[in-house]
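Shown here: the complex without one of its protein chains, the others still in place.
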């Protein structure tokens, strides 16, 4: 079952991880329907006669999270949920986050404020780790838009607020793919067009921003701040990085014009998720010096294609603490299997494996985020 | 070689399958050139100096079908074809269809009537199984067009005939991807435009329908009938689901607008084949409650991504009975390997494996097709 690995490689795999990409998990007790909806990204209940536990994620929770909460492996879903209720959300979160073996959480605070989600500080405290914020640009914009300012004041405030939040954070993120696709016009929009768009924005401040001119302005505002602070910019790509209506334009190669525009500015770009375009992401990381990747599904392929100093671990955890724990477990399991295969085939030395495990698990994130 | 599996899992894998997607196989004796053309989908003879037996399908026939017909494994192609001729097509079809271990065939009768193909009833009788029809919408349209009716009469008849055939069937299918690509305009076309297109259609009733307005009207006619009868709609996607001229638009994500339009109507959609976009299909099945998948090449990946209650077995058999037998064999072999790997790694319990094998092999099809 478990691959046989030399002691130093095992130690490198077991070493605390920097989780450079997770989001808040729910602080409250959840009924079954809520829990089921959070373990997949479908956002809807399972169809009649089915359950979201009959998914790869559901089976993994019953297998791997159950023992962490003191149950037998493969516990039935009802038993698992009863145990969760018995322990209470705070204890469940503390136990699973700590079991993830993470030394620092970089928490993206998402697009909407929610009192039901653990804060950045709470995530660290419960998880027994340091924690830092990744500033979601669209969240800043939403907050500023709701202040009801005039167009020029809105733009000033936007720039000021991105800078202010960035000063207390370690990186920025954008979900522009959800709003207008990844094929972003790489040119900074003209001041006049931005002012006009800001005027229109004032009429509907509560709606999520979808105006492409203002989204591009926001992106470049982020780039300016990232440049000043030598901070990276995270961009989710692939199927889970865009709205379902533009799935056919979610390949990260659509970002090339924008990536090229960032080249001379020294702003690192980190492509997240990228499924099913992991090989495209690996190609971009191998081609552009400032591009890095964090993938889940196609990790093994990326390890065979991308520079090792460009690959980063992120749990992608979201909604329930199980996803953080499983993200870390999956990383260690898949990497162990890949390293064992390379050592067994005589392709890599034990020293190579140890060093690469450290780079991907924490070293690269420390360098890129200047932790 | 064969993965070691617990008895109940082996039994679940060996249990009779519902083959929800096959087409008629030839009833007549075939000369070598005919047989070679049918074992690949190329539709042309092998280039000079080569043979279609030098393909993955050709080797599988010599290895796995030869023993079913009483020959040694790996029999040379000429020996295999001589044995086929000796037994005669009827006996070959009976032997291979029965060896597939199928309890019910859902047979798509294809786009053109052909006296050389086994009927739905014959497929069941020869295969020792139940059989039901999947109504190909474009076939109904072709039959109706050739009746030479006026435009309004043609439209009435089309609706009536789709409904009548559906009343004796269990599902519908469309090959709209072959006719105008998968990026279907999701809006039901206006009556005036449909009438005008029907008038144009009357001028060339023998040609396959390619008018996009009429194709969309046909599709929505099918949707209306499927909704009334709570029937699913099969849509081939991927490279083998479109005309080669639109291969670059064969990703099933192109269907999202149409899939979204079907959401409120309760019509299940089943994406077929999908190669090489199996991961896209799995994402759609995980995202939309009414989307299901049946893939061949990327089955292992889909099992790691899609809800288990959304995955269905179909042999994809077509032309010669070997393809039905090999489709069922491949399904059992690949699923056995994947289940064994999960049980060996401690990821799944034996009970999980047994249950999922049953869902994919027949349970999901029974639920979706209301068999």
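Each chain carries a letter (A and B) given by its place in the written order, and its residues are counted from 1.
Here is the rule we go by: contacts are C-beta pairs under 8 Å (C-beta built on N, C-alpha and C of every residue); 3 or more make two chains touch, one makes a residue touch a chain.
Keep in mind it's a predicted model, so treat the numbers as computed, not measured.
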Candidate in contact with the missing chain, chosen from A:88, A:160, A:199 or A:304: A:304
Chain not shown, touching residues in chain B: 1, 40-42, 44, 46-47, 49-52, 54-56, 59-60, 63, 73-74, 239-240, 244-245, 247-248, 275-276, 297
Positions on chain A where the hidden chain makes contact: 183, 251, 253-254, 256-257, 260, 277, 279-280, 283, 286-290, 303-309, 344-349, 351-352, 356, 359, 367
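Keep in mind that, in the parts below, only the chains that are shown with their structure count from here on.
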Inter-copy rotation, chain A to chain B, in degrees (Cα atoms; steps of 5): 120
Whole-Å gap separating chain A and chain B, where each centre is the average of the chain's CA atoms: 38
